[in-house]
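Following: one structure in structure tokens, then a few remarks.
The other protein chains are all here in position, but one chain of the complex has been omitted.
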Amino acid sequence: MRNELLVEIKDLRLDFHTFDGVSKVLNGVNLKIWRGDILGLVGETGCGKTMTALSIPRLIPCPPGQITSGQVLFEGEDVLRKTQEEIRLLRAKKLAMIFQDPTTSLNPVFSIGDQMTDIIGSRRDISRASRLSLLGGLGNISPAIRELRQAAKERAIEMLQRVGIGDAPKRIDDYPHQFSGGMRQRVLIATALSEAPSLLIADEPTTALDVSIQAQILRLIEELVQELNLSTLLITHNLGVVAKMCQRVAVMYAGVIVECGSVIDIFKNPKHPYTLGLMRAIPTYGTKRGEIKGIPGSVPNFLAPPPGCRFHPRCEHATPRCAEEPPPAPMEIAPGHEVSCFLYP
Amino acid sequence: MSVSVEARGWWGRWRAKNEGLIDEWRRGLYRFRQSRLSIVGMAIIIFLLIVAFTGRHWVPYPKDAGFTTHVEIRLQGPTRDNLFGTDGYGRDVFTRTIWATQTSLIAGTVIVLVGGLIGIILGGIAGYFGGLVNEVIMRITDIMLTMPGIFLALAITAALGPSILHAMMALSITWWPGYCRLVQAQVLSIREEDYVEAARCIGASPRRILFNHILPNCLSAIVVKASMDFGFAVLNLAALGFIGVGAQPPVPEWGVMISKGREFLPYGWWLSTLPGLAMFLTVFGFNMLGDGLRDIFDPRARR
Partner (left out) sequence: MSETLLEVRKLKKYFPVRGGFFQRRIGHIGAVDGIDLSIEQGQSFGLVGESGSGKTTVGKTILHLIEPTEGEIIFEGQDLCRLSESKMRQRRAEMQMIFQDPYSSLNPRMTVKRIVGEPLVIHKWAKGRALDDRVRELISLVGLMEDHLYRYPHEFSGGQRQRIGIARALALEPKMLILDEPTSALDVSVQAQVLDLLLKLQRRLNLTYLFISHDLAVIRYICDRVALMYMGKILELGSVEDIFQQPMHPYTRALLSAMPVADPEYEAEEIILEGEISTLGGEEGTCRFAPRCPARKSDRCTEEEPVLKELGDGHLVACHLYD
């Protein structure tokens, strides 16, 4: 099952400079994504999952962000040390990203076809990207560009059909407001996966959608991932989605990955107190009234995080050591199951 | 939180009760400081306020603000005795310019205040109640906005008789449509917010909702507009004075001074130019202040 490592994030630390001070958003993140895997990155709002994901295509705004240490290895090479050219090539050929809100991810004044053609064409030939876009459409005079656009448009129609948008040759000239939420998300998925990237990063792809549409979209993603043999980083705060879609799970709290393992490990055998707390807080079908428990307290302020382990103020197993030393590096307690906590070993 | 609120002294209690406000102010001040122009604007305004409040006490020739004449020194350029020179009657231009500061600032305040108040209330009613009320009020507003303010003010002043008071009244009347429109638009959007619905849910009357919930949240937009309007109000008042329907002689007023000074151009440049500079300074200062305030309020980082 374990082949090669596609992405490895080592001890990534990220600071954000704000009016109130320096916000330590990522505090030593360690993450591994294997080829062919679907990894779920779970955590609550503000824990840093999106920032972690954005570090792979190096999309974190710096300033006000600043990566103070760590490496982000993609196929063995540190993304943080690449040149601008190399990064653009990486984003075009190997990475694809879908975001949470399909409405704001599409430009309302251009047709779907125009936007998809732009992106697909840019992916195919990054050097011509600037001349592809509409305002630079004067470049259309060049036959090479025209060919590129034509090919991209055909591919776009193909992909739209693949994601289940009927009558694609007509619909491709429609505008985003003529599509519903679920269909827009399909368009975005079609665009993202058109050139078979190596890694798909999906940031809460179904959170903004209704339950029944969510099921449709998740199934679509599942099919495409298998068909194109993609690796996926699925970010969500919904543990149900993770249980359904992912093979491996990483649990994040306040800028640190506290536990990671196979989906069975995390759900059936959670070790970290935070993971335990999360599992206990969700009502599932069997829960009786009075059985779910919240985690007391609230997420720490990143400007003045608690010393030592950031979870210790809310942890029922906290010891004095937890308040003094930062938690240990992830320790493998079972094959493939790692925890970062003083309880283990 | 160590000591309970009630146990602290009165200063501690005041600070605790207003902690939120204090924090907001500090943030606002920080952002304000970041824009150099707005600091300049603020400085100008403070300077003008000092001049307006105290000026009449320390001007060199207070009598020159009235009907005096000093024919022997008439039409002299800036000298050590007369910093801004003298006018056609021999009066000290510097004194008169300083004297007029209070007039202009008070007039500006009154115009913006009265016009603003009328506009805010009308706009609030229009936006909140919608329907026919909204249509009627907004059409009247539209009609008023089609007429250049200055002509309307001119007409009113001409009808009532020229005087600075009438000019102020006329300008107040032409001023309210701008606020009405602004507030109506704000109210329309705020009306849909959940907390307004919550207020209805707990049984608040429309008046309460309008004045306690909606209008306070329009405040930032109104303050920004008002601060910039100040300068324009002063300008318009001067324009009316320039035409002759505002302040009447011998009352010193910048517009009148500029107008009267035209006769003597280009030889007597100080008669028009220096009061004109004073006016420029005022309008500029308020504009910069308004800009700075807008930067603070909008977008609000802490929303």
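Think of it as A and B in the order they're written, each chain with its own count starting at 1.
The rule we apply is simple: a contact is a pair of C-beta atoms (placed from the backbone, for glycine too) under 8 Å apart; a residue touches a chain by one contact, two chains touch by 3 or more.
Predicted model only: the values in this text are computed from it and were never measured.
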{"item": "Missing chain: touched chains present in the view", "value": "A, B"}
{"item": "Listed residues A:T18, A:T104 or A:S180, member touching the removed chain", "value": "A:S180"}
{"item": "Identified contact with the non-displayed chain, of A:N3, A:T83 or A:S298", "value": "A:S298"}
{"item": "Which of A:L90, A:A156 or A:V263 contacts the chain that the document leaves out", "value": "A:V263"}
{"item": "Sites on chain B contacted by the missing partner chain, in the whole complex", "value": "1, 4-5, 16-20, 24, 193-195, 197-205, 208, 213, 216-217, 219, 302-303"}
{"item": "Footprint left on chain A by the chain that the document does not show", "value": "44-45, 180, 182-183, 210-216, 218-219, 237-244, 263-264, 267-268, 277-285, 287, 289-290, 292-296, 298-299"}
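Following the convention adopted for this analysis, only the chains that are shown with their structure count from here on.
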{"item": "Chain A and chain B: spacing of chain centres that average the CA atoms, whole Å", "value": "52"}
